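Input: one structure, supplied below.
Yeah, one chain of the complex is gone here, protein chain that is, but the others are all in their spots.
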Amino acid sequence: MNIFLSNQVLIFLFSETVLYLLALIAFVGTLQILKLWDFQATTPRQYALEKRAFLIVTMIQLILWFKILLLPYFAYTIDKLSLLIPGAMCGAGVIAANPYGNPLLLLKILLLFGIGIWLIVDREDQKAPDYPFFKTKFRFYLLLFVLLTTEYILDIVYFSHISTSDVVQCCSAIFGISGSNRIPFNLNTTSLVAIFYLLYLLTVLLALQRRPWLLFIVSLLFLYFGYQSVVHFFGTYIYQLPTHKCPFCMLQKEYWYVGYLLWSLLFGGVFFGIANAALSVMIHKTSLRLYRLAILFNTFFVILCTAYVLFYLIQNGVWL
Amino acid sequence: MIEVKNLTKIFNEGSEATFHALKNISFTIRDNELVLLKGVSGSGKSTLLAIIASLLKPSSGDVVVEGRHVAKLPDLHASKFRATTIGFIFQSFNLLDHLSVSENIAVPLIPMKLPKTELIRRVEHAMELANISHKRDTTAKNLSGGEKQRCAIARALVNTPKVILCDEPTANLDLDNAHAFVEVIRRLKQEGYTILIATHDTIFDTLQEVDRTIAIENGEILQ
Partner (left out) sequence: MQSSFLSFVFLLVDKHRNKHLAIFFISTLLVALVSAFWLLSASIKHDALVALAQQPDITVQKMRAGRSVDIETARIDRYANIKGVSNVAPRVFGRYFTPDRTHYFTIVGIDFFDEQMVKWIRELLPQIDIRTFLEKPHMVVGERVKQFMHAHYYDDYYNFISPEGKEQRVALYKALPDSVNLIASDTILMDIDLARRILGVDQEKATDIILDVPNPMERDNIRFKLLEMDYDTRIITKTALEKAYENLYNYKGGIFLLGALIVLVTFMLILFQRYTMINSADRKEIAILRAVGWSIKDVIRLKLLESLTIALLAFGAGFLLAYGYIFGLHAPLLKEIFLGFGNLPVAMHFTPVVDFGMLSSLFLFFVVPFLASVVIPVWKIAVTDASEALK
């Protein structure tokens, strides 16, 4: 129970609670709207529903912006908790402190993607005079609400199951050579990095060619291999230590908090990459801008990763 | 051109306080016409103007302005319609009292995301048109009745509308200012605006530029 008295955890959970309350109100409103909406009607009830819709849309927008802020704050909270928990040197150990950590993190990222898609659909919906995607977007919100509820429950369960007395593994145990997180498919580092760059080029190509579904698949692959590449290769150049393989340590002060930027760029790029596919399913439209943003984010991500390697090479003349 | 087709508005439908403000109204106003809407208070003039401006939704019927069906537009499109097509002049001026003249006039332009220089240019132009440039920094509540009217006119013109709607524009003016306002209307008609004035002031009766008068009583058009 000590964990709950950490400043960051308290603030994090408090913010999540406030946002969940908003989400709940939006959920109730959504149910009403879905049941009674009839755009052609000229009744006072329909007009009242239109007004109600503004409230719900505003709430969801507010929830999104705050969720975007809360994800890095979650990472920060986890990082700070590593100071309290025996054995942990960074967030990796804290996330692994119980089986809920990793699913929670994944869910948060997934949720952020989902809410991002919702906002794009909402924007498109408001452009036409007859709200063509109205029901679609609110039905989608119902799905998001299920995810939000799961996330909230997981938040509480995860934090309440972190003990300050049980020792957790530190990242060198989790990610290192002896750890359970080897490079997948028994690849060696060179192959991994080659696949990484190839996938990047593929995302750029597909975005330029405007192929939403291929880009969707390749973006997901890029997410996976991008993560693995950072952990097993690029990260070691950030830490300047060939055995230091950890996705969380780079969030710390010593590394100039570069982790926040790095992961934001990757998640952003992947989001914009998969967005058009989701949009084509939901509203049968795609956006040129999303392709461009995907290219932009992925490119900056790759540049950042490569920069660390080049910097080390230039400075030391050898590979790690 | 403004077409009003079978417009009905019922307030508080289904309750004891049900009030039929407009009953099956139809008429057409052609481009560049100056039309007077005459009727006493409570006859439905303000309600009609509000529906034409897409500020209020009717119970049934349709309104077509410049080719667009505006009666049941969702708010985003209704407001855009108002912002680009309609200039509204109210009875009690309805200025924002704490803001200056130039700030008041700028209000309709703010959500349009114009570059600041363009915004200032349009405000300046509108102030010249309404002859109120010399009072640009005066707070609205410190203006005289006639000055407030000119400020309201400038605000109505700043977004280069096609249609000007006036709701009892001379009700709070003394005779001199009322005449000045009539002059403004004359000029606007000459410049090509379509103008609809809801009023029971007889001062407009002598205005030659008036093309038509529509009489309204108890929510219905007479004759």
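Going in written order, the chains are labelled A and B, and every chain counts its residues from 1.
Just so we're on the same page, contacts are C-beta pairs under 8 Å (C-beta built on N, C-alpha and C of every residue); 3 or more make two chains touch, one makes a residue touch a chain.
Note that the structure is a prediction, hence the values are computed from the model and not measured.
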Self-check item: Absent-chain contact - pick from A:18, A:31, A:194 or A:208
Solution: A:18
Self-check item: Full-complex contact with the absent chain, from A:28, A:83 or A:201
Solution: A:83
Quiz prompt | Chain not shown: contacting residue from B:84, B:133, B:172 or B:218 | solution = B:84
Practice problem: For chain A, enumerate the residues touching the unshown chain of the complex. | Solution: 2, 4-8, 10-12, 14-15, 18-19, 21-22, 51, 54-55, 58-59, 62, 66, 69-70, 73, 76, 80, 83-87, 89, 126, 164, 170, 172, 253, 257
Self-check item: Interface residues of chain B (partner: the chain not displayed)
Solution: 46-47, 50, 53, 55-56, 75-76, 78-80, 82-84, 86, 88, 90, 94-96, 98-99, 103, 106-111, 113-116, 119, 155, 159
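Assume only the chains that are shown with their structure count from here on.
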Exercise. Please give the residue numbers of chain A that touch chain B in the complex, ascending.
Key: 42, 44, 47, 50, 54, 126, 129-131
Practice problem: Spell out the part of chain B that touches chain A in their complex, as residue ranges. | Solution: 13, 57-60, 72-77
